[in-house]
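Note that one protein chain is taken out, while the other chains of the complex remain in position.
Order of writing sets the labels: A, B and C. Residues in every chain begin at 1.
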Amino acid sequence: MSADVFLFWFLAILTLAGGLTTVLVTNPIYSALALAFAMIGVSALFVTLNAYFLAGVQLIVYAGAVTVLFVMVLMMFDLKHEITAFTRGKFTGLVKSGTVALLAGILVGAIAMTSDLFLKISGTPEVALGGGDGTKELGKILFSKYIFGFEALGILLLIVAIGAVALARSKGGTHAKQ
Amino acid sequence: MTQQTLMAILILSPLVGFLINGVRYKKHSAEVAGAIATGAAVISFISALIMVIDLVGMPAEERRITVQFFDWITIEKLKISAGFTLDQISAIMVLVVTGVGSLIHLFSIGYMRHDKGVAKYFSYLNLFLFNMLLLVLGDNLLVMFVGWEGVGLCSYLLIGFWFTDKEKAAAGMKAFITNRVGDAAFLLGMFVLFLTFGTLNFQEINHMVPLTSELMWMAPITLGTLFLFIGATGKSAQIPLYVWLPDAMAGPTPVSALIHAATMVTAGVYMIIRLNPLFMMAPNTMMVIAIIGGLTAVLAATIGMTQWDIKKVLAYSTVSQLGYMFLACGVGAFGAALFHLMTHAFFKALMFLGSGSVIHAMHEEQDIRKMGGLKKHLPYTHATFFVGWLAIIGAPLLSGFFSKDEILWQSFHSPRGHVLFWIMGVLGAVMTAFYMTRLMALTFWGKSRVSKDVHPHESPMIMLIPLIVLAILSAVGGWIGIPHIISEILPGQPGNILETWLEPLIKAVPGTEAGEPSQEWALMATSVTLAAISAFVAFHFYVKDPAKPKKVAESLGKVYEVVYNKYFVDEAYFGWIINPLVKLSKGIWYYVDVNFIDKTTYVVADLVRGGGQFVRGMQNGNIQQYAMYIGLGVVAMMTYVLMR
Amino acid sequence: MGHDIFEVSINAIKLIVVFLIIVQAVPFLVWLERRGSAFIQNRLGPNRIGPLGLMQLAADAVKFFFKEEFVPASAVKLLYYAAPVVALIPATLAFAAIPLGQPVQWNEYTFRLQGYEINVGIVFVLAVSSLAPYAILLAGWGSGNKYALMGALRASAQVISYELALGLSIVGMIMLYGTFNLSEMVLAQQAPLSYSFLGANWTAPSWLPAWGIFYQPLGAIVFFAASFAESNRLPFDLAEGEAELVAGFHVEYGGFKMLLFFIGEYGHMIVASALMVLFYFGGYTIPGISMADLNQWAAEHAPGANAASLTVGLLTLLCFFVKLALFIWLFIQVRWTLPRFRYDQLMDLGWKTMLPWALFNTILTAALVYVAHL
Partner (left out) sequence: MPSSDFLQQVGLPHYLILSAILFVAGMAGVLLRRNAMVILMSVELMLNAVNLSFVAFSHYLGQMDGQVMVFFVMTIAAAEVSVGLAILVSIFKRFKEINIRFFEHLKG
């Protein structure tokens, strides 16, 4: 078992633990922290995939900003353990779980059906990225081929910022009456 | 200035006038509006004159100014450009349209001064001029068709100008709808021609025409020309679609002069002349045209003899003169047709304007039974009208004489012609002389039957000037087309200017041999003498002993009734065409629309509502359920992708 | 990492040393801070124990070790214990990525004076330091105390909002030098200062190094201020504003856990100063002397190549630490001279002043770079 294989399994287990905890734990703060854990794990996995820059961005955006926001908001809310953390209705619960199970089965089936193909691919590690981290290539392609999407995202972010501010200022949403 | 700018000015200046007058038309006073409109007309007349002078300057073979402004429609095979061409034919037509148009604008200033919507009137007039120019100058059938429709629209607007009066509005609608019938045929003709030649451009069509004979395209050409001719009957008031023109007299008199005598109604003739090589290839169509033309000439003349409304008389006279032109086209004398078109434009416009002046003087009184002896009241009007009368009845050396004589001679002499056509023509001429003399007599001569409370007065100068100019024109206008036999005896043998001018575009009918001068002299003498006699008879009837006509009418009895009621053509149309149509469409409305289509749509609507009710149940606001639907959708899609 | 046992062991030792630098610097810095504040305030400060009171460090350390292990009743145990450890992580990780000196060439081995070389070092440093709020939040929530919670919320909000300005102010440098790599950035700053714009060149006197501050003054200012806020120090230490919240998020902490928090805070300080040095003050390069000359000189005077590169490495290391010390002293100086902001002032400064200026700097740099590359 060479180093990188070990690294992969280690990180995979870590990330999975984080993700599952996020979903299963009843205290939202714990699940937020677990989510942060999972995020860090994912970014580490990015590193194992030579996507150093993305790993950093992943840390900054998700672990550094998004999840911190979650934690802060939760702390402001100060929620106790929920009495009914999970959906109560028997039937709908069953149906939903069934859906999840179906999706899982389908996904695994898909991967299994095509795994030999993937194994063929995985025989050839990346060449276009020129070995080291492809930060420069990423920048080039981002600003040439995907420039339109990039601009659109910029606009999206602006709108979102404005909307968030507006929501935060409005006293309790649409039902405000004082 | 380049030809392009000149052409643009020529065509667009009436449009500009229309826009200026049309915007805020309530604000302009009669003088301002009239000045603007007349100015626009005059400007385009001047530019037309300049261009025609250039045209004369050119060598005879390539006398053609073609201006392509832009590509209008380009669908892969159909390429139509907003192109305009000025050649020998359109040159004459443009001069007539803009010149007579300007005069009539001038006249209208005086005539319409006391009307409220005067600016609206002038804007319509300018719009008409613009469309007429499109029609005349367009170098392909589609541009011509645009103008064709446009003049129809303007004629509708102007006939129904006093739309508060129900009958006048109805007259406008009648004109419009009757024209529609013709326009549909015109469109069909265009389609056929496009299918046959793959183009709508006049030059190209006329160039292709010689090839058609060996390509065996006779059938489509005959069909297309027939359709086009039906369109022409619509626009130019021929049997069977002439009924709208007499009612069109509901409009203001200058409008009748401009649209329903001088320019628009001759559009059909112009179109046929424009495509003369094509029609030349379709002898059957030509025969039909000749017959229809001759019949119309006679029929309208008979009706004209019995009418009491001054403008109605003139209207029927117009119809019969148009009949002459079609007769000429039918026998292949396109040059003669164009010639008569021009002269007729002069003297008919003159007479309409004169009648307008009379009506003006009589305070909107149009019944000639209530006139008479106006000679002393309005001398200038009478003088000019007199010239017009001489011209139309074909008194020698006046314009009408030359053109009409040309037509008669051709209808007898041309290989496509026949003695019957000549007889029709002569009949028409005789009757024309009769009713025109009757009109003159009842209106100007004899003793006055004017009611006491009306005080006729001479019209202002601004109305007389056009009359005088037109009178001069209708006196001398015919001298550009003096037939050879006369020009030979004249000093210096001027020859037939018009013929030489049109020569490159209008070829004589194949197989025309040189005419026998003595024969021609004989025919001319016959027609003139007959016309003179009938004129004298009419004079005797209506001036010497006015009791006579009544006796004659009674002696004729039924016949007179029928003729007086215009052969009951309108009633026939109503009884056999219009009412059944109305019934049919009512039935369709009730049984198809209400009982079938609406019902089905209701059923569909109910289905949709039911479905919505059902779906609404799923939409219970439980977001997680929505997410579940999404998940199921994903599962379905993936299963499909995997199983595929 | 390494290929044979020697290199591996050296690298391992290197890592430990880097960690120890952070940890051991703290008591010294505490002493420095106390003495410095004393001088600033016309006091003597701790001067009893040992020469210059330097033994005070040991005393503090001993005190920290032997304090009572105390956990408030309402605390959430796990988080309460986890917080100090987490607080240690970002500073140390970030510091480990900072090149402290020129790599030492020892026979066929190359030892970087740096925890580990990362190609996207800047991103890494930012990313790691963006994890800082967790420690604070954990502490605040874990110790079940409303003051602590408020302090934590404030602190984390502050840190998040200043991260933006921080990151944006560096973007200018990144665009200028076109690299994410810290070492490359350092080496790019050694050349003598010269501006060249649209063909026009202006070269400064050779003793003036091509430091980033000469290219990015605005960025430098914004970065400096933002790094103060990042490390929760005065004038931005609202997290522990004694006046309103007793001591902020570490009210309930004492003893060694407190020490760990200190380490984290001072580590932040060190990292911030180190980054300042790296980005804007030429890193470990010695002003006025280009690396080439230095290597030349060392090769002439030292016996053997190894010794030469070793000397150069040590010299550069020394130079780096000198610069670092200057900046740390600046931190202390500022702390004891400036008053504390009000919270709304803080937020206004962060969002309405520094963020726009950083954006402006970025756009300006982008425009200039674009024009220059035309």
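Note that in this section a residue touches a chain if its C-beta (ideal position, glycine included) is under 8 Å from a C-beta of that chain, and two chains touch if they have at least 3 such contacts.
Since the model is a prediction, treat every value here as computed from it, not as a measurement.
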Shown chains touched by the chain that is not drawn here: A, B
For chain A, residues in touch with the removed chain: 1, 4-5, 8-9, 12, 15-16, 19-20, 22-23, 28, 31-32, 35, 38-39, 42, 45-46, 49-51, 54, 57-58, 61-62, 65-67, 69-70, 73-74, 76-77, 79, 82, 84-87, 93, 96-97, 99-100, 103-104, 107-108, 111, 115, 118-119, 121-129, 134, 137-138, 141-142, 145-146, 149, 153, 156-157, 160-161, 163-164, 167-168, 170-173, 175-176
Name, in rising order, the residues on chain B that touch the hidden chain in the full complex. 620-624, 627-628, 631
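In this section, only the chains that are shown with their structure count from here on.
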Among line, ring, star, complete and other, the chain contact graph is line
In whole angstrom, how far does the Cα centroid of chain A sit from the Cα centroid of chain B? 80
Centre-to-centre distance between chain C and chain A (centres being mean Cα positions), rounded to whole Å: 30
With chain centres taken as the means of their Cα atoms, state the distance from chain B to chain C in Å. 96
Residues of chain C that touch two or more other chains sit at none
Residue set of chain B touching chain A in the complex reads 622, 624-625, 628, 631-632, 634-635, 638-639, 642
In the complex, chain A residues that touch chain C: 29, 33, 36, 40, 43, 52-53, 55-60, 63-65, 68-69, 71-72, 75-76, 132-133, 135
Under the touch definition given earlier, write down the residues of chain A that touch chain B in their complex. 87, 92, 95-96, 99-100, 102-103, 106-107, 109-110, 113
